[in-house]
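A protein chain is absent from this complex, but the other protein chains hold their places.
In order of appearance the chains are A and B, and numbering begins at 1 in each one.
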Amino acid sequence: MSHHIVEAQGLRYSYPDGTPALEDISLRVEHGEAVALVGENGAGKSTLLRHFTGCLFPAAGTLRIGGLPVAKEHLTEIRRAVGMVFQNPDDQLFMPTVFEDAAFGLLNLGVSEAQLEGKVMGALETVGAAHLRSRPPYRLSQGEKRAVSIAGVLVMQPDILVMDEPTSNLDPRSRRRLIELLKTFKHTRIIATHDLDFALEVCGRTIVIHKGRVTADGPTREVFGDEKILRLSNLEQPAALRKCPACGG
Amino acid sequence: MGQLAQNLTDIGYMDTLAAGFTRLHRLDPRAKLLTTALFIVAVVSFGKYEVSALLPFLLYPVYLAAQGRLPVGHLLKKVLLVSPFAVVVGIFNPFLDSGVLLRVGDFGVSGGWVSFASILLRFFLTVSAALLLLALTGMNSICEALLRLGVPKAFVVQLLFLNRYLFSLTAEAESMSRARALRSAGRGGMGFGVFIQILGHLLLKTLDRAERVYRAMLCRGFDGHIRVARFSNIGRPELLFCGAWTALFIVFRFVNLPVALGQAVTGLLK
Partner (left out) sequence: MHMADALLSPAVGGTMWTVSGGLLAYSAKKVREEADDRKVPLMGVLGAFIFAAQMINFTIPATGSSGHMGGGMILAILLGPWSAFLVMASVLTVQALFFADGGLLALGCNIFNLGFFTCFVAYPLIYKKIAGDGLDGRRIMLGSTLAGIAGLQLGAFGVVVQTLASGISELPFKTFVMLMQPIHLAIGLVEGLVTAGVVSFILKARPEILAAATERKPIGVSVKGALAGLTAAAVLTGAALSWFASANPDGLEWAMLRTSGKEELESGAKVHGLLASLQEKTSFLPDYGFKKAEVVHEPAAEEGGTQAAPEAGEQAPWPAVDAGTSVAGLVGGLLTLALAGLIGFALRRRNAAA
């Protein structure tokens, strides 16, 4: 199952104007792992995610997804293997109705219309959005939008799920539903987030990025236990790990 | 700002109406589009002094509104509120054309007034037909119909994207102008400088959004072609709808029913 592995070695990237965004990122994510990517605004998380989908190419170093280097000639395979859920669902849900949006990727893969219905509805059911099928996306709530954008990615049966701030703008109940949903997935999951409580629940491992470098990489509980690292990245220890202010326990 | 917010709710409301489940809503959009087009051509094909023969055409919007369970009051208000260039230009007719055209007893009505009334009636018929088409069909289905009727795909895709994002962008425009209004200490309207700033920022946001949407499309295998899967069909209800209305429009167009009716009634009275 080598194709579920993400591996970066000395990855570097600078924006066209010369601003360095990633400086020497090395990491390896194994099959089926759930990894949280945390760090302050502008740390380089989104830039790194863009490399995973082949929207950017490394300036130096290597990035391999399922054994294939991320480069122009492997784009189709890489985008087939990696499903990306965008931070703002409005950017991702561009088709007229929920059904058509979920079908967009499948049609690009050349799935026949006979198979389309079953696959799309299967994905919509997984995220609990089957009843929304003929609604236009801009009329949905944030939680519904998030669910539908995940369905649009799931339907393509990716090996690796990449998510950018999936809990942003969600009300507590929608957030809870998302957490339960993500826990059921068997995909390799890489999730950029500021929501450390969410990371603690969903991801067994956390990677901290600070100014384009990896400053910590390990089991989530351990990483979040190191307050110095967290403070350096403008992060705050999740409530679940803090000592109880009332009893000191 | 009031107007922007109003437009926003308006657009949303038209969308809600189009999501109805009456038989008219379920009709293939091509049937509704073509019938409405025929209706408009029939209405405008009358001579400029025609009023009475136009009246039977009211049946079409009345039927659509009633059968589609649409809120008549709201739609009427919309039709009347539309800034009527037609009315502004038409109002000159009574002053320019004063020959008596219509006589009822000793009372003469000039051609100008008759043609003005005709303009208003045409305006009402054509505008209400267009609005009802949208309220019964929705933008997305209209696009589907256009595509199936052979309109270039680049244009249909453009319409779909526009429709998809006009809600988001209008909401952004609205919140930007509201943010300005809240900090302008009651100093009324927006100055030119601020206006340009708001437009400029909105445009930059738009361009960034376009870039993100493009990336999202690439991530799901976009290769320059939008593939659309659709499942509607022309069946008996569609043929019946088109056929019946076409027949009625032809009758309305070539037989002046109100005059015939009036003659029968006045004849009886004599």
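The criterion applied here is as follows: contacts are C-beta pairs under 8 Å (C-beta built on N, C-alpha and C of every residue); 3 or more make two chains touch, one makes a residue touch a chain.
Not measured: the values here are computed from a predicted model.
In the full complex, the chain left out of view touches B.
Contact with the chain that does not appear here is found for just one residue of B:27, B:131, B:219 or B:242, B:131. Check B:19, B:37, B:179 or B:244 against the missing chain and you find that the one touching it is B:37. Listed by residue number, the positions of chain B touching the unshown chain are 3-4, 7, 10-11, 14, 22, 36-37, 40-41, 43-49, 51-53, 55-56, 58-59, 62-63, 65-67, 69, 72, 78-79, 82-86, 89-90, 92-93, 96-97, 99-105, 108, 111-112, 114-115, 118-120, 122-123, 126-127, 129-131, 133-134, 139, 142, 151-155, 157-166, 168-170, 172-173, 177, 188-192, 194-200, 202-204, 206-207, 209-210, 213-214, 217, 222-224, 226, 256-263, 265-266.
Just so we're on the same page, only the chains that are shown with their structure count from here on.
Here the CA centre of chain A is 43 Å from the CA centre of chain B. Remark: chain A residues 50, 53-55, 76, 79-80, 82-84, 86, 88, 90-92, 94-97, 100, 103-105, 107-109, 113, 116, 134-139, 152-153, 156 touch chain B in the complex.
Contact residues on chain B toward chain A in their complex (touch as defined above): 12, 15, 19, 139-140, 143, 160-161, 163-165, 167-168, 209, 212-213, 215-223, 227-229.
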